[in-house]
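Every protein chain of the complex appears in place save one, which is left out.
For chain A:
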């Protein structure tokens, strides 16, 4: 069921309990987790944090802890499947689910006792009505019970009016109802998308309890800019509420204090921690617009830089060390030239954080850094190390970890850019009819990086954007993309993601989750739907071709 009063039905219910916190590995979950941890710390709530990267880990974590805990808080996992069915918990176990995955499983919505959904009610959920999908089976059961209980036949029987007709009518009605139910559920479950950010839900909770801090707001800002553009307005109000004193000269805060600003900035990845040139080359937007994978494109980049009047030496230098005079009106200069080169959206409004003299970070850079830390392929300890590191990097006190993340992010962006270029130059993106398909070979440079779901998704998005810019085929511009990369060579598995078409509007709904499921079912392919995003699956390499064939015929 949906929780209508988060404070009373959620927070006050768990505040004096021992709580197990299960957190998915995505940046939104980390931010939400940070906020909740801060609240827990305030109120001395006893909790244990367990990171979970997929359904298998979630199940294992539950089984390991179900004897010690009755209260489970799930962040960005659990809403989109029938949780009670997969976990089989005792009746006195309660789940509080704060998850942006949509659609929410209907059983979770209508379970009144054990499942509490922390979901903003104003979200456009369109959950099917109870009576349309559930039906009391009493009638049928009683009927069959009477038929099969083996008691003596009745001594006398009355003949009812049109017994037979009634029964067939009843059966027909039932069939119609079932058909309708299938249709409704199909419509409801067909597309996968994301609802309100979990960090936002947690921040709202903190706000309602008047326990919201500027740090918490920063966590939300990070994620809102990343994915949930629609909530920017609300957030902006919170930002000015928390940071308005900066404008007042007399009450100005110490320079060490944190300030959040909502301001215009360039849509260039990590440029403040890189060189302008590197950032231009490795930002998906500029790289795709200028078609940097081609010689022509490289030329265009030179022309672009010349147009701005920036010397190459300065541009290739660390941004921090660039000439102050150039930096002063850099943004205006870049914007002006960008317009000429067809890059009208290079300027964006974004959140940034300042503290101390030299620390300034933009929200989007933090997302890159945190995500890279989470999927760091260099093993540095047990499975959870990456998660903990990523979580820590969000705190202001852990600048070293954040900088390590920024370095990893640069590596990742370079790898993505090179892979995109090679895929396009060698025509690895093939049209399969209903969708585009690209498969990375074993042995491709950096292929290991893309065995991780978030990195592969990022690559897929960048590749699709670039492909749409490179192709002249109009039909292909409208197609979604399915991308596969080797996952575990020893086990012979590939990881596959499906992403919606480039052209679609801001709410990107993804139908690959259901389609993957059906294709796997119809071909008996050995797949594993382990990720909380249903549009990411793992698949045996031998089963790939029959799986793809089924997917093509399914979507054609």
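Keep this in mind: a residue touches a chain if its C-beta (ideal position, glycine included) is under 8 Å from a C-beta of that chain, and two chains touch if they have at least 3 such contacts; residues count from 1.
In the analysis below, contacts and distances are computed from a predicted model.
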Record-based protein name (UniProt) of the chain missing from this complex, from "Large ribosomal subunit protein mL60", "mRNAion initiation factor TFIID subunit 5-like", "IMA5 protein" or "AP-1 complex subunit gamma": "IMA5 protein"
Residue among A:86, A:169 or A:430 touching the omitted chain: A:169
Option touching the unshown chain, where A:67, A:112, A:126 or A:152 are the choices: A:152
Chain A residues that touch the omitted chain in the full complex: 139, 142-143, 146-161, 163, 166, 169-170, 173
